[in-house]
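Note that one protein chain of the assembly has been removed; the remaining protein chains are unaltered in position.
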Amino acid sequence: MADTAMKSIGGVLARQGILVAFILFMVGFTLWNPRFIDPDNVFGVIRSSAILGVMALGVTFVVIGGNLDLSVGSMLSFSAIVVLDLHENPAFGPALAIPAMFALTLCLGAINGFLIGYLRLNSLIVTLGMLSAIHGLTLTWSGGQNMDIANQNETWFGVFGRGSALGVPIPVLIFIGLAAILGILLGKTPFGRKVYAVGGNGTAATFSGIPRARVVFITYLVSAFCVATAGLIQASRTMGAQNTVGQGLELEVLAAVILGGASLLGGSGTIFKTVIGVLILGFIQNGLLLAGLEFYVQFVVTWIIIILAVWLDIATKRGKLWSPIA
Amino acid sequence: MQNDTLKKLIKNGAIWGFILFQLVFFEVAGRWWSLSDSAFMDLDSMLLLLKQSAPIGIIAIGMTVVMINGNIDLSVGATYALAGIVMLDSMNWPFMEAMGDASIPLAWLFALFTGSLLGLINGVIVWKTGVDAFIVTLGAMLGYRGLVFMYNGENPTYHLNWTMVDFAEADILGLETPAIVFLAVVLVVWLVMTRTVHGRNAYAIGDNREAAVNAGIRVGPHMVWNFALIGFLAALSAVAFYSGSGSVNPNDGMLFELWAITAVVLGGTKLTGGRGSIIGTLGGVIAIQLLRRGLNHIGAQTETVNLVIGIILIAVLFLDRQLNRKGAEELKV
Partner (left out) sequence: MTDQKPALRLEGIVKTFPGVRALDGVSFAVQPGEVHALMGENGAGKSTLMKVLGGIYQPEEGRIFIDERETVMRGPLEAKANGVMFIHQELSLAEEISVAENIYLGELPRKSFGRVDWDTLYSRTDAILEKLKVSFNARTRVGDLSIANQQMVEIARALTVDARAVIFDEPTASLTDAEKSVLFDVIADLKAQGVGIIYISHRMEEIFRITDRISVLRDGAYRGTLETAKTDEDEITRMMIGRSLDLTRRQAPATPGPVALRVEGLSCGDLFQDAHFEVREGEVLGFYGLVGAGRTEIAETLFGLRKPTSGRIFLKGEEVTITSPIDAIARGISLVPESRKEQGLVLGMNCRDNITLPQVGDLTAGPFVSDGAEISIYDQYRDRLQIKSPSWRTTVGNLSGGNQQKIVIGKWLSMRPEVLIVDEPTRGIDVGSKSEIHNLLRELAKQGYAVIVISSEMPEVLHVSDRIVAMYHGRVMREFTAEEVTEDSLIQAISGIEGSAA
């Protein structure tokens, strides 16, 4: 009896290791500094993680589908610049700028999806190429200038980044709402199941009559939609943006997704776990700051945590701590 | 058979064909559309081009080795910055300052040691944990960048030593030091990859790791050497560049890994390992730099260079796949 209990605890640890680690981490920090769990602090963390988090939701679809998306960082810059520029364009204004920006960003996602889904090109290189191409596009659009909203007091545009409802910041609401919707899409619908199948074994999925190309295509649309949303939050929060605002984010986003336990080989991971991954990154940063450590220490800690997380994951799967490579 | 030979020729020669095309195109376009009054292909500008491509080029050579080996290294940009900081900062240490110009080689050594060590750490983690190199070096990219910022916050690190600057700007037959270092690296690593047992084993491991293990090659330590090599080269790149500039920003080297990978892939190295050439990467590096200059030459906005390179990278991938297609008989999966 005790044996089975141990086994099931082991099973939970193996499956939900990241959640367990997260809880231990939270408890530890709270014991050390009760301010850590203060609602203001918690909302602050979630709020500052929202942009990264929203992007990570989309990338989770792509990664479970067995691909990568390295273009999300420069796509974020693109969407922020475009929405700000159109906002300032009298022909558009905020009400038209936002849907126009979403449409354009989705087009970029469609290009990724077409090249990777339908033409079956390697996603690492395609999205690497797109990273560069979209960056070029953004610079061309902006002429290399930063974008700013001139009359910040006369627009309702700031609501997405600065507003709050019922005491909860809007970015947090967007993050939680989108996570819920996408979590259901991935976990409960036929489409979600198909994403897992395509990422787990694309050939078997094809042999089962699943339109692999279309599924991959849609994962990139989801990713682009999330980037557009994140871009909106970003632009709205700062009411201005540099051309390079999203630079480097692609790899941080990927780190959050991997930390949540999605495998780069595809077919595994969940939205919930990604959210945990995002929160871990956010709370580490916050915890280290509360501990009085330098801001940049978080990067080093993140590095160590990512490697430990993935290492423990594969070590449990192979039943050995050390790699068998001679 | 004829067809195969042709395909191979296209594959191996493609990058040089592309370079030639660029040279002719920009020369002609510059003249005919009178967008530029200077010649595109003059010697000075070509020598300058080689110098400008050195920082990424040296890293790309290391990346080629790691990718042939079946791995990847995303942390090189941060390694580059950290090595630069160590080099310049160490010259501000009291005992180094006391040494005068004699501290220069020592500072270089510190930088190279730093780079090699960071590479070594990646390699050992990949070897011992069995975690994919992509993830290990992705983490390291964040971690090493964190170290860069912890060193000196967001402030630049600088140390100007005129002897060092003179050295960095010295030239032989018009080739400045960074360009010479780049070409020397190309030569040495090319020799290693084509002539030595280590180099040949790198191909075998990247191509079929299990076969290499069964043949008794110690795959783990082999990969560690290659990671140490790319770390060393990232540091060498920093030495070549910062000796002249004398100032490092903590954001320096960001996206270098992506540029290096772009050059390597343009040069024909296979992503999954086992195939690739140093000379091809040299071509890839030159092609990118040429494009940059060429677009500038015909008066295009410099911003377009990112756009064009991105499109070219995807086009290369597409063409490569078309060349490898088996035709109508292919299984539709």
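Observations
Going in written order, the chains are labelled A and B, and every chain counts its residues from 1.
Everything below uses one rule, namely that a residue touches a chain if its C-beta (ideal position, glycine included) is under 8 Å from a C-beta of that chain, and two chains touch if they have at least 3 such contacts.
Bear in mind the structure is a predicted one, so any value in this text is a computation, not a measurement.
One of B:43, B:98, B:172 or B:331 touches the chain omitted from the figure, and that residue is B:331. Of the listed positions A:135, A:194 or A:237, the one in contact with the omitted chain in the full complex is A:194. Shown as candidates are B:24, B:102 or B:211; the residue that touches the absent chain is B:211. Against the chain not displayed here, chain B makes contact via residues 4, 195-198, 200-201, 203-204, 207-208, 210-217, 270, 274-275, 327-333.
Contact residues of chain A toward the unshown chain are 184, 188-190, 193-194, 196-197, 200-201, 203-211, 267-268, 319, 326.
Note that in this section only the chains that are shown with their structure count from here on.
Rounded to whole angstrom, the centroid-to-centroid distance between chain A and chain B, based on C-alpha atoms, equals 29 Å.
Only residues 70, 115, 119-122, 124-126, 128-137, 139-140, 143-144, 202-203, 206-207, 212, 247-248, 251-252, 254-255, 258, 264, 294-300, 302-304, 306-307, 310-311, 314-315, 318, 322-326 of chain A touch chain B when the two sit together in their complex. By the touch rule above, chain B contacts chain A in their complex via residues 74, 125, 127-132, 134-136, 138-147, 149-150, 153, 213, 218-220, 254-255, 258, 261-262, 265, 271, 301, 303-314, 317-318, 321, 332-333.
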